[in-house]
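Mind looking over this structure? Questions follow.
Here the complex is missing a single protein chain, while all its other protein chains stay put.
Presenting chain A:
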Amino acid sequence: MAVAFDEMNIPGGDLRPAYQELARWLKETPPEALEYRRQEAELLFRRIGITFAVYGDSESTERLIPFDVIPRIMSGKEWALLEKGLKQRVRALNMFLRDIYHGRDILRAGIVPDDLIFQNPVFRPEMNGQQVPHDVYVHIAGIDIVRVDAEDFIVLEDNARTPSGVSYMLENREIMMRLFPDLFARHRVAPVERYPDELLSALRSVAPQGASGEPTVALLTPGVYNSAYYEHSFLADKLGIELVEGRDLIIKNNEVFMRTTEGLKRVDVIYRRVDDDFIDPLTFRPDSVLGVPGLMSAYAAGNITLANAVGTGIADDKAIYSYMPDIVKFYLGEEPILKNVPTWRCREPKDLAYVLDNLSELVVKEVHGSGGYGMLIGPAATKATIEAFREKLKREPEGFIAQPTLALSTCPTCTASGLAPRHVDLRPFVLTGSKTTTIVPGGLTRVALKEGSLVVNSSQGGGTKDTWILDE
């Protein structure tokens, strides 16, 4: 594996320009002061209750995501390129979804194989031919980006269902500003606090035709035991909208209402953080108590906007991922600005043969997995694990893709033995309304806290950092 790109230091000892001020400041700041601030940050997170729940972990149902106080910094120029690439990609994602559920030009053109769509469990036939308000499917996208060298940003994953983490982007900034005001004074960091405003206006802009001038928006959460519950309540609060659970909603005459102390009140837009499967027991899983019976008929009748739309999972499926560069070209006639990780599709015999021969070099992922579960990291795996995976792959090749182990870039991070480089990725959040696509400058930087580890998922012990885009 190649040596990872260091975001702060150029080999040979020079600093990359965006980090010069930080480096000066670090030199002036004694390590104890950093440690003291780290503890203070942890206390703040705990008191504010910025936690996430870990399923199946009865010991502590609420955990803190470790927070690293050293910011990850990008220059305005780097960000401008990234922003352009992200907007391009999300535009293509939306056009792809519209096409898949309507004309299917891309299938006829033979770009994406039919069976990848129609045999895919996240494809929703219920959405065939259904008009969604303003043709927007993915209102909120979280695109996972990694960096491998000075020039290249690579998309690792498109999250087009219910991406989470934006509350950490906002809270990390709040806490950093509280703990390091002098460090901010020495930089010009582009603010991220407009995000809730941008989100609310994007959601309002996609209200259905029949909605009143001031559409009512609500955020639908599975409830207080969900792993991202903190984020749901945080966003509802910042947006000034009701945080509803399925039991708070009722459908009458194909319209959606919430039960309030003054009787029923119509809802026009639902920012839903409940997965497709659970959203309407009459259409999807009948055992779901999180959803609203009849919601899909109200949706079909055009009386409610769901953000994100139902059926968007087909666009962020790992099997579809490898076609994204072609998807961008097909709909926009442009070269993709952001690259993909080279990907072997195990469903294709030639690719499978290569993957089986090179398992110890590759990362193998389940097509439908998430959260870093069910994957093989070849270089770090034992012989036995690799052999077990080989059997799985042979049994069900279409369930997997493989990618080379990327040398994710590293950022200086506080560790028990002082500052040390740790691998990071970045999840910016792209908002699409009826007319505009916006991104606040920044995102959630996730950091693998174990030395050498490439796994940044919070459910696997990863941490987060504040992400600074310099305003130049």
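In the analysis below, contacts are C-beta pairs under 8 Å (C-beta built on N, C-alpha and C of every residue); 3 or more make two chains touch, one makes a residue touch a chain; residues count from 1.
Operating definition for what follows: contacts and distances are computed from a predicted model.
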item	value
Undisplayed chain, where the name is taken from the UniProt record, one of "Multiple sugar transport system permease protein", "Lactate utilization protein C", "Alpha-E domain-containing protein" or "Cytochrome c-type bioproteinis protein CycK"	"Alpha-E domain-containing protein"
Residue of A:32, A:151, A:214 or A:262 in touch with the missing chain, whole complex considered	A:262
Sole residue of A:17, A:49, A:121 or A:452 that reaches the chain not shown, by the stated touch rule	A:49
Of A:21, A:248, A:277 or A:348, the one touching the omitted chain in the full complex	A:248
Residue numbers in chain A that touch the chain omitted from display	46-49, 223-224, 229, 233-234, 236-237, 242-245, 247-248, 258-262
